[in-house]
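Here's the structure we're looking at; comments come further down.
Every protein chain except one is present and positioned as in the full complex.
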């Protein structure tokens, strides 16, 4: 059970901008790309794969553990992961 | 117009974790993959397509109704949808 003070603090945190960054209520979708040599590319911690791109024109891939792109063609030089989170 | 009681209840719901799951305020991006034989793969209810993968190295696809991946190459053995939602 919240006390009045802890409850008020949570509300203020919720509604305020802190250190110049939006509060959780005003989250946006934030994405980045990670490219690596070979058939695997891993997203940074806390991000999940939304799509993958592969070298040699290959469009066949799967996602491992929600945060790794795995290109499936026999010959692959590079793999890129498109990685997103709420921020 | 909210009464004090209903207003307070909404606030508590908003700020609290319920049944071990985060409140709406602390939503994260949750994604999964769905693979199917043929040229179509459908996301589960409530999820939307963020990217598609196709068999036979094909990288040409479109999205139908925001929740179905459709691979466009003449010969396709499987189609996979990357599906996301806020959760």
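Order of writing sets the labels: A and B. Residues in every chain begin at 1.
Here, a contact is a pair of C-beta atoms (placed from the backbone, for glycine too) under 8 Å apart; a residue touches a chain by one contact, two chains touch by 3 or more.
Model, not experiment: these values are computed from the prediction.
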item: Interface with the undisplayed chain - residues on chain A; value: 11-12, 14-15, 25-33, 35, 50-61, 80, 82, 84, 86
item: Interface with the undisplayed chain - residues on chain B; value: 2, 7, 10-11, 14, 24-25, 27, 29, 48-52, 54, 57-63, 66, 73, 82, 84-86
